[in-house]
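Input: a single structure, listed below in structure tokens.
Only one protein chain is missing; all other protein chains are in place.
Presenting chain A:
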Amino acid sequence: MFSLKNTQWGSLVICWRAVASMAWSVLLLLPTTALFVLLSRFSLFHPILWMSECLSLLTSASAIFSFILLCGVVLMVGFFNLEYYTVVPSIACSKIALLGQVLHPRQFVHSLVHCIMGVVVAWCCAFTIGGRYRSLGHPCTQDESGPEMCLNEYHLVLLLAGAFIGYSHSLVGVVYNMNYVSFHTMQQYKYLRFKGALPLVVKASAVQALYCLRSFLLLYFFMGYAPRAWICKTLDLSINSSIHSLDSVSSLLDLSLLYHLWISGTFLLLTWYITVLLFRIFVTEVYSFPVQSTFTEDAHQCLPKVITGTQPMILKFLALQDLALLSQHSPSRRLEVFSLSQPGGHPHIWTALSKECLSLLSDLTERLVAHHDTVATNGRAKSQSTGSNKRSTTSSEVTSVGMEDMKTPRPSALIRTPGSVFLRSSVGAGLRTPLTTPFTPDLDSPFSSPALRRLTGPLEPQGALSPGFSSIQSPHVMRRGPKLWSASTDSQLNGSPPPSPGPAPSPSQAQLKPSFLVTFLQNRKDQVKNFLAKRMLIMYLFNKLPEASSQALFADSQVHIWALQGLSHLVAASFSEDQYGIVQTTLPTILSTLLLLQEAVDRHFKLPHTSSKPGHCSCSMGDDSYKTLRFALRSTLKTAVYRITATFGGHLQ
């Protein structure tokens, strides 16, 4: 009941913000359309005619009709923004997961609707540009049959381009997480933020339109006859044989056509991008929650209540943002946090806030430790091993694992996939007979690990020493070797001499005869290559995208950043502002949580495959700030620890 009320109120807040953003985008559609009319009918040599034509067009009734259509499209885009936005990006860890996202039914609806809206906008554009683009059919006189309606291919190309750009907008949106709403470190007023982002949006839409146009023209050049024939058939139009069809090089290189296609595409993307931009700006605006309420019916709107809730997610984000800001900027609201409840004298507000922040942080610590354990066990996902042998995170384990990582310079995430591929593809679920089980060396299972570790251990330095051998002896292949060969069970069963890998070889044997193993691996090289080549597509699909797992771990780290900022600022302020000493009681817990997290984060950044510096962002509408959240978290965490220790100084002892 309570949470229901909370959810309803929260959704209402977000809805109002979305509605306001849509209203502004409809208002902004007016100047954008006027600009489009001016640019699309531009003629250098008749400026007066150009201006008067544009003015008469803008005031005509038909223009108002197409403007209403465009408004409808913008409202629809705004509605889709509201329906599909997310504050925690979904990060696809492999190509196959990305494919799954694209083919998801929900995404299919999104693409379909955007495709249709693209056609609608393109129709409006065609109508506005006028001239040869105005209608789909035009009267023509074919030989000996009298006047009839022919297909106007210019119009058709424009409509198809609109559909294509609409679809690619939806597709690119999935790939680049365009529905992800990021929060900014710097607070600015909405108008200033919009003003700052507008040039980037214009540039992004123009560039994106250019790329879309290139792809579309290629597509139309090869496949253009299909839609043309289909339209002719359904609408009973004939093709004017006196005019060349447009899917030839010469007619597609018509500069005026290219310009009109490009400017229409830019217009389409610009209106949609502005809608997205306004939605993001409005929805991430700071919301000031009351710290405590005087009336009980408003209690669900208070900061401690909202911060512990989960639905809708963005409300929790807004609450934590508000916490971080109040802890930095407003002493009066901080006093409310440090206050005691009137009957009873309990620090309920502080307890609720600090508890929630600490639980968020310790959640992240657990997640990091779990991920580290999974990755560190020789680069194989835990789920693939039997699962019974849970490793305890004692320090000795960690050091041994760390040494293993040092031995393999190659990142572990890459290595993980071949195993999974072969397990899934060749062996399959049912094929995995008991016979093969010993041949799949689980390096972390206590059963086979000593033998294999000693097998791989002495071999690697040797491979590096012998020059002729280095091509196949890269640790990458070495690591993969046993797995691959054991996975290809058919060859094993067909009588190729089993060199008694997993169960048999004693360490002394392996050390005495390294050359035996080496020749064996050389023999298997071709086999491995064949194996890989056959399954290149699968490899491609299942390959881990670099850094994706790390990004996915920190996907919602904005919350943790705010929790860290809020906690550390509150604790620092409590040094002088906390009259009752309520913060002191939680200070040890806070410090230990922060230090544990620090340890986990440091260990995560020491893993291979986690670059230590943020990469450069691409300049497009897709917000990729989620890719750099972990760096922000690392620096915020350090600052938070320093802030507390610098404030309390010697008192901590």
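Convention: a contact is a pair of C-beta atoms (placed from the backbone, for glycine too) under 8 Å apart; a residue touches a chain by one contact, two chains touch by 3 or more; residues count from 1.
Please note the rule applied: contacts and distances are computed from a predicted model.
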Task: Per UniProt record, name of the chain withheld from view ["enoyl-CoA hydratase", "Acetolactate synthase, small subunit, C-terminal", "Guanine nucleotide-binding protein subunit beta-5" or "Achalasia, adrenocortical insufficiency, alacrimia"] - done: "Achalasia, adrenocortical insufficiency, alacrimia"
Open item on the list: Out of A:Gln328, A:Thr351 or A:Gln598, which residue would touch the omitted chain in the full complex?
Closed with: A:Gln328
- [ ] Would you mind spotting which of A:Thr32, A:Gln527, A:Gln598 or A:Thr639 touches the chain that isn't drawn?
- [x] A:Thr639
Task: Positions on chain A contacted by the hidden chain, ascending - done: 184-189, 192, 196, 325, 328-330, 569, 613-614, 616-617, 625, 628-629, 631-632, 634-636, 638-639, 642-643, 646
